[in-house]
Each structure stands twice: as C-alpha cells, then as structure tokens.
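Excluded from the complex is one protein chain; the other protein chains are retained at their positions.
Presenting chain A:
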Amino acid sequence: MDYSKEPHGVFFLIDNKSFYASVEATMRGLNPLKELLVVMSEADNTNGGLVLATSPMAKKIFHLQANVSRQRNLPQDPRLIVVPPRMNLYIKRNLQINNIFREFAAECDVWPYSIDESIIDMTKSWRLFGDSPRAVARLIQKTVRHRLGLYTTVGIGDNPVQAKIALDIYAKHDPELLGEIHYETVPEKIWTIANMTDVWSIAKRTEKRLNRLGIHNMRELALTNPFYLKQELGLIGEQIFAIAWGIDRTRLADNIAPKSHSIGNSQVLPRDYFDKNEIETVIKEMGQQVASRLRHHHKQTSCLYLSVTYAYAARVEGERGGFSVAGNLNYTDNDQEISELLTYLFESQWQGQPVRNLAVYSSKLISKTAQQLDFFTPVKQQCQEEDKLAIIDEIRSRYGFQSLVYANSLLKGGTAIHRATLVGGHNGGNAYE
C-alpha cells in the first residue's frame, strides 16, 4: 500500500476517563480512578434511576456496563457512592479542558468532538513541547491532571481516524492511557482487531451486513474489493474500507455547510399517558418550546414533524410501535400556529394507544428578516401578536422560563415547568435558548 499521497499529520484524540464520574470524584476530593462512584439521574422519567456514568473501579468490582444501566442492576453495596448529575458543571469542566488544549495548539486546531472528547491537530505545534508526539501527549495528560484532577486518555495517529481507533482500542487499556497508530502500523494495529463493532462507525447492523458478505474481521474487510463493498453497502462501504486501511482525508478546517437545519426536541414521558388531553398538553408545550427556540435563532419553519412512540405494553402486542407524521404550513415562529398544526397531526393518526415518547422537529427553516402579514387578519392584531411573543421571550430570558408559563403547563400531565431546569434531560440549566 502506498500511503505517500495520503495526508500526514499529528492528531491527538483526547477523552476523559469516565468523565462525569471523575468530575464528581474530584469535587469530593477523591481519586477518580480509585473511587466506587456512579452518577445516577433520578429525573421522574427515568423509572427509578438511570446510571449515566460509572467510575473505572466500580465497573471493575461490580461488573457494571459502561453507561446507561438501570437502577435495578446496581448492587446495594454500602461502599458505593451514588451522586446526582450536574450537567452545567460538566460543561464548565469541558470548556476548561479545551482551554488547556488551546495552550498546546492554535485555537483553530482544537475541535471539541463531544462533551468529553476533543480532536487536536498537533501537526504544527507538537515540536514546541517535546521530542515525540508521545511525550507531548504525556505532558498534556499531566497538565490536565495537575490543574483539574482529571485523567485523560490520548489516541495518537497520523490522521483523525487513526487517533480515534488508537483511543478506543488501545489507549483505554494501556497503563499510561496512551495509544498510537500510524500508517506503517495499520496492519498490526487495525487488522488484528477481533471484534469489528469495537471500531468507530461499525455497529451491530453494519457488522451483520458485513458478515453476510463473508467479512468477519478487519483484515478481511481491508482485503475485500472496494468496488464490491460500494456496490453492496453504498457510500458506507467505501468509508469503512478506508477506515480498515487507516485512511482519512478529512480536513477538519473545512467548513461543512449542512444542507438543511432543523430545530427540535424530544422527551420520554414520566409515565404512560392514556388521556388525549394530557398528551396534547405535552405536545403543545413542545410546540411552544420549539417555537421559542426558533425565535431565539431568528428562524422560521414551514414543515413540522411529530413522532409518537407508544408505551412498551402497547408495543409488544404486534402492532406498529408508534407513528411519525409531517405537515407543512406557512413560514412561522408563532407558538399558537405551531401547536395547532401539531395537535392536528396528532389527532389525524392517534387511535387511543398509550404514549411514552414524543418528538417534535421543525425543518425547512429560513432566516427571519421581516414579518409576513396576511390578508385575513387585521394588521394591528398581527403586529400585537408578534410583540406579545417578543415580550414573553424577553421576560423569560431575563427571569427564567418559569417566570411566565402558559396555563396549560399547570394541567395534569404537563412537563414543561419541571423540564425547564434540565440539561440534556438531566439536572441543571436552561433549555429554551
């Protein structure tokens, strides 16, 4: 294989070891690697509690899976510490960590990838800090540990995908928490991975499809005819073939313009909802939330999408598990118009099943530059309606969402008031911006 024309750089993919659990451990003056600690969300839609993060030692001793196990799988052991999540604190820590990374690379070369992972392009700056990329990675680890008390794992590669695989497969089990893959070591490092689903972007479904083609490990994947893969799997076939050879031609600095934006929200309800009014209360609330977020981003929508998933009990009876409908309307960011269409969409499909999940998305967005008037309502009334919403938004941004709520949120079944304080469905923050 001739790699000479592939992009060569020095990329670090840095992740925080059991991020939420480690942050909570340092807040309590404990060592993140030694403590038996789990972060458990006990929001009222988690059915008793959902484990969001587990410290490395707790995983080892109680054989817990990495994330999102249930409260009932957690042993009642007096050594175990259970703590509630604080999403805002984790976001703050993530920003602090990325600021440390920016001391080692230019601002434009640090790319946050998720709440606890970042990609750093060290190509231009690693020589300033050490003799080898490995030594620099070590220095970054020590700096983060010294300043914030957190342990980081670093994957090193000649391109981002090599760094990612080095992190996922090697760094997490390495005593120094470092892993390295280069073009020269691709056959020994990537082809030897026994379990294909361990590789980034290959999950169970893709594995199944590959098995059907007679491909059972990374080596077989790399030695398969790429045209055959493309014919069978499409674009993804090409992509995973490139991954098997450790090839990644991404230029992180390229600005990717999404073809279309959408704004939406989804939620799991705290219990099964049977009553039409209750379900519609939540749908209206979600419509209002989406409308509020549209206004915050100065956008208008002309297409709404509602997805309803039935309760677990209704699902196993062999019927369909829910429905998704979309509907068009004139460009708007108005609470009432959006809620009305959503209610209509819901009533057109719902036949009395108990409901557990709801999702509302708005798409086909345009930037709002002016207010579109229509012929059928007095102009004054339309302007007043617009002003009213602007005032609601302003009051809420100044005094918090709860300062002004629609009365329907106080009805039985409404979830908006409680959810306003959650971030990503867990403790902490404002979700209406």
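In this text, a contact is a pair of C-beta atoms (placed from the backbone, for glycine too) under 8 Å apart; a residue touches a chain by one contact, two chains touch by 3 or more; residues count from 1.
FYI, contacts and distances are computed from a predicted model.
Visitor: Which of the following is the UniProt-recorded protein name of the chain this complex doesn't show: "Acetyl-CoA carboxylase", "NADH-quinone oxidoreductase subunit D", "Citrate lyase alpha chain" or "ABC transporter permease"?
Guide: UniProt lists the chain that is not shown as "Acetyl-CoA carboxylase".
Visitor: So one chain is hidden, and I want to know which residue out of A:61, A:81, A:213 or A:389 touches that hidden chain in the complete assembly.
Guide: A:81
Visitor: Would you indicate which residue among A:1, A:27, A:203 or A:373 is in contact with the undisplayed chain?
Guide: A:27
Visitor: May I ask which residue of A:7, A:112 or A:149 touches the chain that does not appear here?
Guide: Answer from the full complex: A:149 touches the omitted chain.
Visitor: Going by the touch rule given at the top, which residues of chain A touch the chain that is not shown?
Guide: 26-31, 34-35, 74-78, 80-84, 86, 147-149
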